[in-house]
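Apart from one protein chain that is not included, each protein chain of the complex appears where it belongs.
Order of writing sets the labels: A and B. Residues in every chain begin at 1.
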Amino acid sequence: MLMKRLEENIFRVLMITATLVISGLLLFILGTIIWKGAPALSWDMVTKLPGGGFYLGREGGVLNAIAGSFYVITGAVAMSMIISVPVVMYVNFYLQHKSILAGFVRFCFDILLGIPSIVYGAFGFALMIFLGMRASLGGGIITVGMLITPIMMRSFDEVARLLPGELTDSLLSLGSTKFEMIKVVMRQLMPGFITAALLATGRGIGDAATVLFTAGYTDNLPGALSQPAATLPLSIFFQLGSPVPEVQDRAYASALILTGLILMLSFTARYFSSRFSKHKI
Amino acid sequence: MHRLRKIKDKGARWFMRVMAFSAILILLIIGIMLFLKAYPVIRENSLLKLLSSSNWKPTAGEFGFLPFIISTLYVSAIALIIAFPLSLLSAIYLNSYASEGVRRVIEPVTDLLSGIPPVIYGVWGTITIVPFIARNIAPGFAGSSSGYSVMAGGVVLAVMVIPLMVGLFTEIFNSIPSEMTDASLSLGATKWQTVKRVILRRSLPGIVAVTVLALSRAFGETMAVLMVCGNSIRIPHSLLDACYPLPALIANNYGEMLSIPGYESALMLAALILFVIVFIFNGLSRFTLNRLERRFHF
Partner (left out) sequence: MKRITIIICGLTSLVLLSCNSGKRKDTITISGAWALYPMAVKWVEEYKKVHPEIRIDVSAGGAGKGIADVLGGLVEIGMVSRPLNPEELKRGALPVAVAKDAVVAVVSDHNPAMVAIITNGLSAEKGADIWITGKYKTWGEIFHSTLSSPVHVYTRSDACGAAEMWAMFFGKKQEDISGIGVYGDPGLAQAVKSDSLGIGFNNIGYVYDNKTKRAVEGIKIVPLDLNSNGMIDPDESFYDTLEEIIEAISSGKYPSPPSRELYFVLKGKPSDNQTLTDFMKWILTDGQQFVRESGYVPLPADNILTGLRNLQ
């Protein structure tokens, strides 16, 4: 009995320490970003384009990167939706549960999920040269799209799997075609779908390795798919690379903007997911 | 009317099937294209030599990948060694012990951490971890280090991977039906015993899967590691040595690709190696998962 108690207490201490360490780390990192970034954060940063010499200390803001990131991620999510929604629907509702094809498709996506973003970047670069594309918004969209599709597919798949069989059974027994059933199912799964999309967006918007070679960089707003686009992670990276301390502080402010954006996304995702959750403990 | 519905149905089915196959196709295309691009350098030097040599002299046409491969494995292993216990213990705590209030505070906190862009971790590592290692840790171990080291890379990676692991572990633990844990507790088991025998045992496949995912993330993280690892081409012998993981190699040098013959091919080979490593790890974990699932009859 004593051994049990002892073991319990030892692990309790360990667990609390672990949690404290993690929370402490977070506060530390966040604290550093806020402490260095908040002073440099200004309305200008969010609404202006970088002036000439922005990276050397002069005025401007990161609107180019905010807009660029926004365009890239929107395009990427659209592309991702077109691929993942049909795949998830097919695997979950058209194939048998234990079918080999279903397992194989999931396996492929698992691997794609684990592929490092730099490999997607390298592949995207090779693909672009092959297709004759220049570093552009289009290139960025394709590469980031490839990165986030497995994420979106996986999250959405998890949600679709949980759908009770009674719903589909009753629809089919009423004489609907599979496609019509899918339409109804989609409406049911909408919150889960939005969660998946938001999760994928959060990952895609913060990643630098995918866009490093493929989206290019510009101080202007991207005007077309064939023009280079700035992205927030790269903007932060370049600002950090400046020898001027004010610019480095602005990098932290940009990081704050990016983190804030991702935070908003993940909170919204969490909200939707809890609304949808089936397992309330 | 009936025919229209049938056409729509057939069309949708066809479209979905194409999408499902195209997904598999993408994986194949990536693998094939990387291999094709890497082929020239494999043809010039034997694959064995490429993977086991430490000589990296691109202008002389010599590409020894061993230092990079070892660096990647070393840094990722350190990251996992740090991250795994911390994440697991934290997740167990949050799931089984923590009060609702604590949970409501900590969970957004982990979300926050996972949202921070990798570049920031890199900078944080440069201004905090690197000097710390240089000033406080290195002298204690009778060595001198600039701080840019395997340890720095490992710590930064660990911090990046922890939120991912904690989040996923918590999800797995939450999905265990409460009846099981209730039953265990009502039979007189302590909380920890319940955790050990019920929760962990049932979550084992999930834990394995999450660890593999985290490992893949660690292998492939580029920006943050690049800034703290030292980018020094040598096989790291100690934690305090600088190292040069594969993703950093690709990111740093892709610019030289078209200038030196064979360099582009070599970098694509680096990408291919990463791809293959991830492939193998995921394959292994899937295999283990299937075995575990069969054993525990999920």
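Definition applied: a residue touches a chain if its C-beta (ideal position, glycine included) is under 8 Å from a C-beta of that chain, and two chains touch if they have at least 3 such contacts.
Please read all numbers here as calculations on a predicted model, not as lab measurements.
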item	value
From B:Ala79, B:Ile106, B:Ala242 or B:Leu269, residue that would touch the chain that is not displayed	B:Ala242
Listed residues A:Ile129, A:Leu172 or A:Leu263, member touching the removed chain	A:Ile129
Of B:Ser90, B:Asn231, B:Ser265 or B:Asn282, the one touching the omitted chain in the full complex	B:Asn231
Listed residues B:Ser53, B:Gln193, B:Asn253 or B:Thr288, member touching the removed chain	B:Asn253
Touching residue (missing chain; options A:Ser23, A:Ser176 or A:Gln227)	A:Gln227
Touching residues on chain B - with respect to the absent chain	56-59, 126, 131, 134, 144, 146-148, 226-227, 230-234, 242, 244, 248, 252-261
Touch residues of chain A, complete complex, unshown partner	52-53, 55-56, 74-75, 78, 81-82, 129, 132, 134-135, 183, 186-187, 216-220, 223-228, 238, 241-243
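Methods note: only the chains that are shown with their structure count from here on.
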item	value
Separation of mean Cα positions, chain B and chain A [Å, integer]	16
Chain B-touching residues of chain A, taken from the complex the two chains share	4-5, 7-8, 11-12, 14-19, 21-23, 25-30, 32-33, 82-83, 86-87, 89-91, 94, 101, 104-105, 107-119, 121-123, 125-127, 130, 146, 149, 153, 177-180, 182, 202, 206-209, 212-213, 232-233, 236-237, 240, 251, 255, 258-259, 262-263, 265-267, 270, 279, 281
Partner chain A, residues of chain B touching it in the complex	5-6, 8-9, 11-13, 15-20, 22-24, 26-27, 30, 33-34, 37, 85-87, 89-90, 92-94, 97-98, 106-121, 123-124, 127-128, 159, 162-163, 166, 174-175, 177-178, 190-193, 212-213, 216-217, 219-223, 247, 250-251, 254, 267-268, 271, 274-275, 278-279, 281-283, 286
